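So, subunit A:
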Amino acid sequence: GCTTDPNVAAPTEDAATEESVEWFDQELFDKQDAERDVVPEGPEGQPWLQHINAEMVDTSEFAAEGAKKACFANASISNPWRTTGWITMNQQLEVLQEAGVISEMETRDAQDSDDTQIADIDYFIEEGGCDVFIISPNSTAAMTPAVERACDTGKPVIVFDRGVQTDCPVTFIHPIGGFAWGIDTAEFLIDELDEGDKVVALRILPGVDVLEQRWAAAEKLFDEAGIEAVDYFTGADPAEIKKIISDELAKGDVQGIWMDAGDGAVAAIEAFEDAGVDYPVMTGEDEMSFLRKWKETGLTGLAPVYSNFQWRTPLLAVQKIFAGEEVPSEWVLPQSPITAEEVDEYLALNENMPDGHYAKFGGEDLPGYPQVWEDRIVP
Partner candidate 1 sequence: MSTATPTRAPRRSGSRRRLDSSLIVGIALVAVIVIGAILVASVGRNFFSAGNIRDILTGMSVLGFVAIGQTLVILCASLDLSVPYVVSLSSLIAADLMAGNPANIPFAVLVVLVVAALIGLTNGLIVTKLKVNGFIATLGTGLIIKGYLDTNYKGTSGQVPWEFQLIGATGVGPVPVSTLLMLAVALGAAFFLARTRTGNHMFAVGGNEQVARLSGIRTARPLIVAHVLCSVTAALAGLLLASRLGVGSPVVGTQGGYDLLSIAAVVLGGTLLMGGRGSIWGTIGGVAIFAVVDNVMSVMQVNPFLKDVVRGVVIVAAVAVYTSRSLDRRRPRFTAGAEPPAAAEPAAVDAPKGGAA
Partner candidate 2 sequence: MSGEAVLVAEGLEKSFFGVTVLHGVGLTLRAGEVHGLVGENGAGKSTFMKILAGVYERDAGTVTLGGTEVEFSHPVQAARQGLATVFQEFNLLPERTVAQNVFLGREPKRRGLVDKKAMLAETRALLAELGIDSIEADAPVRTLTVAEQQIVEIVKALSVDARVIQMDEPTAALADHEVELLYTIVRRLQARGVAILYVSHRLKEIFDLCDTITVLKDGALVSSGPADELDTDELVRRMVGRPISAYFPEAEAGTVLGEPRLELRGVGNAYVDGVDLELRAGEIVGVAGLQGSGRTELVEGVFGIAPFTRGEMRLDGETVRLGSARQAVKRGLALITEDRKAQGLALNQSITDNALLVIRSVFSRRTRDTRRELPGVLSSLELASRGLDQEVQYLSGGNQQKVVLAKWLATKPRVVLLDEPTRGIDVGAKVAVYTLMRRLAKEGVAILMISSELPEVIGMSDRIIVMHDGRASAELPARSDEATILGAATGTLRVGGEELR
């Protein structure tokens, strides 16, 4: 007979219709702006366990003995940031497996496809025998119904990185966010540049909320500060980036470079070298390639961070949840840029790491450090 999936519930409100046309959201902007200055709570020196303005929820209902099975629906590992995090996560898993907290973690990788990830979550619900769901959504709105279905199983659900439009998960783990990134970077550039200067914004691709929010904030601030900003989508292809910058330099002077992710920052800098003009003021990311080039060229820069160590947190949250400890319902992790003063420190710390490694990966205390990250052993 017909088996309507009981988990598909009628939406309570259908407000979300026009939500995506503009990415700027004043409320969120203000919230993240404020969060940047909050001193996070939590253990010193372990930023992956710290949280900002947390509202703790009780998890005693989940308290249970024994090793549990975790099911992880990953969006993808298709960029260096995600692979780095994925490596860290697996090392964290090793620790928790040894500690008898997690028996195994079954992972399905959706390879950047919403449709696949929905199927992955459904598979976990039916076949996974999961004690806890960890979900790194591929996109926000599209994954909401599937996450709700996972919640309906009564098992704890942990969402990290990108959010979903429901608060059914026990905790949603993420760094402060895109607006904070946008504010950090834009403020830096505005400080360093003069009114009327030109900033070229190199963005990866349209339509990804995490990235869009970065630009939405930065664009607004540039606008207010009278900085001329033009933006391009590069697909993270350094060759494309180099072409864009050379064309821009052919058109006129460029004083600043803003990036929504670190990939290709080196190519952008090299474009200035090749054209024989002064280095721009620049924001990249905490990817090693950028830090190294930054150091080497001595340009004026800032490396905003989208905290890679957040990949550890979901597993640690599993530990807390099954121990019945409180966790933040929205677990906002600290996210602070690497400044010129800190570069040397991070360069030294990650000396032998590959270029695609992220300086604030936060796995120094995990087994396998540093070898596993240096060799990029992807399970």
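How were these picked? Simply put, all candidates are chains of the complex that A comes from, given by their letters.
As a convention for this text, a contact is a pair of C-beta atoms (placed from the backbone, for glycine too) under 8 Å apart; a residue touches a chain by one contact, two chains touch by 3 or more; residues count from 1.
Because the structure is predicted, anything quoted here is derived from the model rather than measured.
Peer 1: All of 1 or 2 sit in the same complex as subunit A; which one actually touches it?
Peer 2: Of the listed options 1 or 2, subunit A touches just 1.
Peer 1: Report the residues of subunit A in contact with candidate 1 in the complex, numbered from low to high.
Peer 2: Per the touch definition, subunit A meets candidate 1 at residues 1-5, 7-11, 14, 16-17, 20-23, 76-78, 106-109, 111-116, 118-120, 122-123, 125-127, 139-142, 144-145, 206-209, 212, 233, 378-379.
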